[in-house]
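Every protein chain of the complex appears in place save one, which is left out.
Just so it is clear, A and B label the chains in written order, and each chain counts residues from 1 on its own.
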Amino acid sequence: MPLPLDLQILNALAALLLLLSFAMLSQRRIVTLVNLLAFQGALLCAATLLLAWRTGENHLYLSALLTLTLKVVFLPWLLHRLIRRLGVYWDTEPVLNIPGTMLIALLIVVFSFGLAQPISELASTATRNAIGIAVAVILLAFLTMITRRKAMSQVVGFLSMENGLFFGAMSATYGMPMIVELGVALDVLVAMLVLGVFFFQIREQFDSLDLHHLESLKEEE
Amino acid sequence: MNALDWVTQLMEVVAALAAAPLLVGWVNCCRAWLQNRTAPSVLLPYRGIRKLFHKDAVIAEGASPLFRIAPYIVFGAMVTAAMVIPSMGTRLPFTTAADAIALVGLFATARVFLSLAAMDVGTAFGSLGARREMMVGFLAEPALLIVIFVASLISSTTSLPAIAEALATRTLGVYPSLAFTAVAFMMVLLAENARIPVDNPATHLELTMIHEAMLLEYSARHLALMEWAAALKLFNYTCIGFALFIPWGTSTGDAPLALVAAIPVLGLKLLVAGAVLAVVETVSAKLRVFRAPEFLATAFMLAMLGLLVHVLLGA
Partner (left out) sequence: MTTGLSSPLAICLALLAAWGVVGLAGMLRPASLRFAGRTLFPLGALCGAALAVVAGLNIAAPPEQIVLLIGLPDLPLHMRLDALSSVFLVLLGATSTGISIFSAGYFRRGQGTLPGLLCLEYHLFLASMGFVLLADDAYGFMLAWETMALSSYFLVTTQHRIPEIRSAGFLYLLIAHVGAISILLAFGVLQGGTWHFTFDSMRTAEMKPAWATAAFLLALFGFGAKAGLVPLHVWLPEAHPAAPSPVSALMSGVMLKTAVYGMLRVTFDLIGTPAWWWGLILLMVGLLTALYGVVYAAAQTDMKRLLAYSSIENIGILFTGMGLAVVYFGVGMPVPGTVALVAVLYHALNHAFMKSLLFLGTGAVLHATGERNLGRLGGLIHRMPWTAWLTLVGALAIAGLPPLNGFVSEWLLLQSFLLAHEVPKPFVNMLLPLGAAVLVLAAALAGYVMVKFFGVIFLGQPREARLKDAHDAGRTERIGLIWLAAGCVLLGLLPTRVLPTLSLVPEQLGLSVGTMATSSWWRLVPLPDRGASYSPMIFLLAVAAVIAITVLAVHYFYHQRIRRSAPWDCGFVRLDARMQDTAEGFGQPIRHIFQPFFTLERELPTPFDAAPRYRVTIGDPLWRALYLPLGRVVQRGADSLAWLQQGRIASYLLYSFVTLLTLLALML
């Protein structure tokens, strides 16, 4: 039973989102990582616009605008600036090797899809099948944060997690209430500014942004 | 099974045999144009094969009968594979005997015999090539099987013509699972047919060879058969890609006119596919040998993702 065209496109966008999460897991260049994040934001914006057009809910248009300015334009610009000033371009040593990470990622995807199936039954939106993808994106972003060494990649993982959350909210309940969304966006913005300052401090202390240097801060008995 | 089906079957085999070297020639032409060189004639592979048949076969002193038998077996496997793939029509009598999994088995047979023949002579290059070919093969074969799995989940059968028919008659739409598996299939095609980025088909540096290393000792009619078989393999893989992802235009066995119309459609598809292959080859750089497993693991992962997305989204 074929779905209408806009739902098919939404499904395709969801699948692309998942693919991007996988690509971010295996990416070694930090510049490309940020670009992938920007692309993810663009996909989210497109999905929100499509959903707004389909359901006619006006606050989704505002949501899309917010996503566009914040996640596609401002935050990637900020991150690029940070990368240039800090001079970190490569994150070549993940904690686990790439095939192993991919395998765990695949298992996580299976887990999320399985988890989401009963939830999808309860939801009433047209995009409820994509809830599993949203959960998978969140968990994969978490995995990205775990398996990376450089602080910059971890921040990208954190932002990707927020993308996944946003997508999940969209597919389950047609978006969060505007207040919640504005609050989350503000939180993310403030977090980014604080982290930016933090990075400079870390680099001053340790001369590198490799996070395993932070382990030396624990007390020795 | 009426006479039209048998005619379709025969035509497919003849077309495969005749058109495979042409496809290789066309790809080489496109590559030359993209690299700003003067292209050789499109018919050059035919001339090469014909020239090889006339030569004396020079066989290494330590070679066993397996070495001389292997080219025939590899060639036979590729021609039999051409009989299973619906390049022009979907009513093929032979496919009741062999389905898509048997097709993968045929490719595996060819690969195994090629590797054994390479190890037969006992030089360093042959066994190195055999080892690398089996390494590429053992990762590419599961990816190919998962791609076929996804297609058979969508169409509830493993018979390749039935899959093609089911996919051709589906309503047009965006199917993300097929998109993922298409990318995975493209990567498997590049790996199995010894194309850049996995292997350079035009190299003459033995230490960088994968497929060519196994042909190093062959000459004359054996080499001609092997080259033809390699061209057939590319043709077969391209036609499998068409059957899975661009299945329109094949005849469904009810009208002879549809069969005649299928020939130019196939020609057009091959033209475009050859050009796309040439573009991909020109744009990519050859990977280090030990990046090849990562490349194929990515293909495997994409195919698995396609499977999972299909189960979740039903698309």
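Basically, a residue touches a chain if its C-beta (ideal position, glycine included) is under 8 Å from a C-beta of that chain, and two chains touch if they have at least 3 such contacts.
None of the values given here were measured: they were computed from a predicted structure.
Taking the complete complex into account, A:Leu106 is the one of A:Ala46, A:Leu106, A:Met145 or A:Leu211 that touches the chain left out. Across B:Ser87, B:Ser159 or B:Ser251, the residue that sits in touch with the chain not pictured is B:Ser159. When the omitted chain is restored, the residue from B:Ile59, B:Ala168, B:Ile263 or B:Val276 that touches it is B:Ile59.
Touch with the chain that is not drawn comes from one residue among B:Glu12, B:Glu141 or B:Asp199, which is B:Glu141. Among B:Met88, B:Leu128 or B:Ala164, the one in contact with the hidden chain is B:Leu128. Even with one chain removed from view, subunit A keeps its contact list with that chain: residues 99-100, 106, 110-111, 113-115, 117-118.
In the full complex, subunit B contacts the hidden chain through residues 53-54, 56-62, 64, 66, 72-73, 75-77, 79-80, 83, 94, 96-99, 101-102, 105-106, 108-109, 111-112, 115-116, 119-125, 127-128, 130-132, 134-135, 137-139, 141-142, 145-146, 149, 152-153, 156-159, 162, 206, 216-217, 221, 225, 290, 293, 300, 304, 307-308, 311-312.
Quick note on the criterion: only the chains that are shown with their structure count from here on.
Centre to centre, using the average C-alpha position, subunit A and subunit B are separated by 38 Å. Every residue of subunit A that touches subunit B in the complex is listed here, in rising order: 2-3, 5, 8-9, 11-12, 14-16, 18-19, 22, 26, 98-99, 102, 106, 109-110, 113, 116-117, 129-130, 132-133. Across the complex, subunit A is touched by residues 170-171, 173-177, 179-180, 293-294, 297-298, 301-302, 304-305, 308-309, 311-315 of subunit B.
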